[in-house]
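What you see is the complex with one protein chain gone and the rest in place.
Take a look at chain A:
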Amino acid sequence: MLRSLHCLCLLLQCRDMIRAIRACKTAAEERAVVRKECAAIRASVGDNDQDYRHRNLAKLMFIHMLGYPTHFGQMECLKLIAAPGFPEKRMGYLGLMLLLDERQEVLMLVTNSLKQDLNHTNQYIVGLALCALGNICSAEMARDLAPEVERLLQFRDPNIRKKAALCSIRIIKKVPDLAENFINPAASLLKEKHHGVLLTGVQLCTDLCKVSSEALEYFRKKCTEGLVKVLKDVVNSPYAPEYDIAGITDPFLHIRLLRLLRVLGQGDADASDSMNDILAQVATKTESNKNAGNAILYESVATIMSIEDNGGLRVLAINILGRFLSNRDNNIRYVALNMLMKAITVDTQAVQRHRATILECVKDSDASIRRRALELVYLLVNESNVKPLMKELIDYLEVSDQEFKGDLTAKICSIVEKFSKEKIWYIDQMLKVLSEAGNYVKDEVWHALIVVISNASNLHGYTVRSLYKAMQTSGEQETLVRVAVWCIGEYGEMLVNNVGMLDIEEPITVTESDAVDVIEMGSKRHTSNLTTRAMCLVALLKLSCRFPSCSKRINDITVQYKGSLVLELQQRSIEFNSIIEKHQNIRSALVERMPVLDEVAYSGRRAGSLPAAVSTSQVVALNLPNGVAKTTAAPLVDLLGLSSDDIPAPSSSGGDFLQDLLGVDLSPTSPLSGTNQAQKSGTDVLLDLLSIGTPPAQSTSSTPDKLSSSKDSKNSGVLERLSSPTSLQASSPSGGSPVMDLLDGFVHNPAIPEGNGSAYPSVVAFESSTLRIMFDFSKSPGNPQTTLIEANFTNKSPNVYTDFIFQAAVPKFLQLHLDPASSNTLPASGNGSITQKLRVTNSQHGKKSLVMRLRIGYRMNNKDILEEGQINNFPHGL
């Protein structure tokens, strides 16, 4: 009792609640009021309070509109609907339509009430039920209640008939199978005089034709004539104030009749024929100074374009569109563009005539019109007009709105790609786009451009020079900078030496230091992001080799990033610095020009038709020289760094050094890739091919060992080149090398065999006419899986070997760790030897025995020699 009294006080009038909510100054205040109201309504609902149900629901609807949850009021709707009186039902149905949607199970419960109300004696209650059914009907309700609705199509009151007709539309859309039941009643509605019924009847027929071909045939045969006559009557009807809009009697009916005629005439010459006259009359006689008239004209054009061909009418329609297009009203121009898109499939030539006007619309100040026009221009482009159109669009790019540039560049690029017969044209256009709107170009567009450039070998010089020039004026466009930096890195010498001049070019003088300037500028721009800066560093590394005179300066620039807060840049800086300073010998091999990128594979990947892994493996199937494995190919596209976003999963890209070297692969994993990951990622027999070893200071397992982490089999093809250290002449191992000196692996390691009495016999692991390798084995106590191997290299030839490198590869089930060799010089004729320790962990100890492949590289008499072999004669039980 107390509680309900309390409720009573709180239950304000709906009007008062709205006032209270409106008076709220802040959202928090509003929430508080709503919360209080909701609590009161809940309590009232709980008490099953009859008197306030009506008011509660009104409040709930308002609260719902404000976006607060109101699900607890749903049952109240049902109760109100079940009440006998009209006011309750009216509010209940409104709440039902507002608070519920057809997915909610509560709807199941309402079906019965609806059924009763559809049969109610009060026609307004029938109307309410029909309206609710039409707005929220689900497929199940449609099946249950279709017979009632069908019957109501013949109800005595026209206002019920029209509601039933619209309700039927919803039913047949939900359950198309029911369509045939409605064909006959719908046809009889077409004979009505009442505008509302006629209007809804025409709509019902149109929708029936869409879902049922049987209905279409029926109406086409039986009703076309009648409809033409109805339209004629409406068009010629005298002034009727009730339906008059801007001097036209019931334009809505006009439009719906035209729409139904369109459906009937489409694909049927006879039906089309019979409506020609009236269409011509509508198209010529309708007043076009008001919106209503234009709406009718617009609809009639749509109908003329869709029905079977009648040359005269089509000309009429295109002329109307031409007039629309030059109208000052933006709405009219918008619909004209819209309709021209449809007309283009019917009569391209006619639309082409308006090309100039359409092109003007691309430059309109209204975004909706611009977008429409751009779509249309896109459809209008063909082989013959692509060049002038392109010029227009690119010119416009300069002045277009910022927000429109994204769409515009995307379309331009798409057109350029579609119609590029000549590569030079493609490159030219793309450079223009990049110069104008490089900041809006999507990644795949400039990736594609690089692939094209890479393939156009005769244009490399031209392209790099054009890019250089463009950089001078448009250096603020991010993607332009990227492409330019990439190209200068690759083809820098062509820029400087004017290689491959085309006739159309003017020679330019660029010094080596100018080229470096450009890249430095790119890397220093404050807007450059990580990818751009990383690409700059790679380009600088490449130039350091191509322009030896700038090497010092490049090194200085590179070193500036040593302190970069971005790990990726810091890492590159340190690595590249080390390459430039200490590894002249391998540098040229490292920074060779990228192989030509495979266009087919790249476009295939872009199209998403091939998973990345598959398509990249088609790029190059590199066969390793030592024949160890035909590894999956190097994903060159990835190497290139064209895919900063779709990188292979971390596990497969265990920080491959080369990828970092050459690419802009900025996946967060790569800088972190330590040994741990690399060990896991060793997916192939090539594990550890390059683990040359690290200085003792670093050889604790916790230190990321960059080189031994570069085991990724995917890159081994490229690594192969890296690892042919053919000319390590002067690489005198610097004693206390810095920790990060990654390539400097050949430090003398004074480690001496521990002298664990070897339980296993030594084997000759490898023997050729010039070299012998002996392996001594020992086990580390308490760890039977791990074998310590001491390799002993002996020179059988009379010449000294320098730059001696020993490499080994093991299958997956083994893990290999190589300590640094004792020296990299092997004295002649067996007068000394090099030792190197290996640690092999056999994860299948006891089941499989060890197996290993070897590769030995050294330099003798200034000649590089490479030897390979496989060891199968390991003692059992290792």
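As a working rule, a contact is a pair of C-beta atoms (placed from the backbone, for glycine too) under 8 Å apart; a residue touches a chain by one contact, two chains touch by 3 or more; residues count from 1.
The rule is short, and it goes like this: contacts and distances are computed from a predicted model.
Participant: Of the candidate names "Ribose-phosphate pyrophosphokinase-like protein", "AP complex subunit sigma", "GPI transamidase component PIG-S" or "DDE Tnp4 domain-containing protein", which one corresponds to the UniProt protein name of the undepicted chain?
Facilitator: The chain we cannot see is, by its UniProt record, "AP complex subunit sigma".
Participant: Would you indicate which residue among A:308, A:366 or A:581 is in contact with the undisplayed chain?
Facilitator: For the chain that is not drawn, the touching residue is A:366.
Participant: Given the contact definition stated above, which residue among A:40, A:81, A:94 or A:871 touches the chain not shown here?
Facilitator: Reading the full complex, the residue touching the unseen chain is A:94.
Participant: For a quick check of understanding: of A:43, A:245, A:379 or A:501, which residue touches the chain that isn't displayed?
Facilitator: Residue touching the absent chain, from the options given: A:245.
Participant: Residues of chain A in contact with the chain that isn't shown?
Facilitator: 15, 18, 22, 58, 61-62, 64-65, 67, 69, 85-87, 90-91, 94, 97-98, 101-103, 124, 127, 130-131, 134-136, 159, 162-163, 166-167, 169-170, 173-174, 195-196, 199-200, 203, 210-211, 242-243, 245, 250-253, 255, 259, 291-292, 294-295, 298-299, 302, 329-335, 338, 365-369, 371-372
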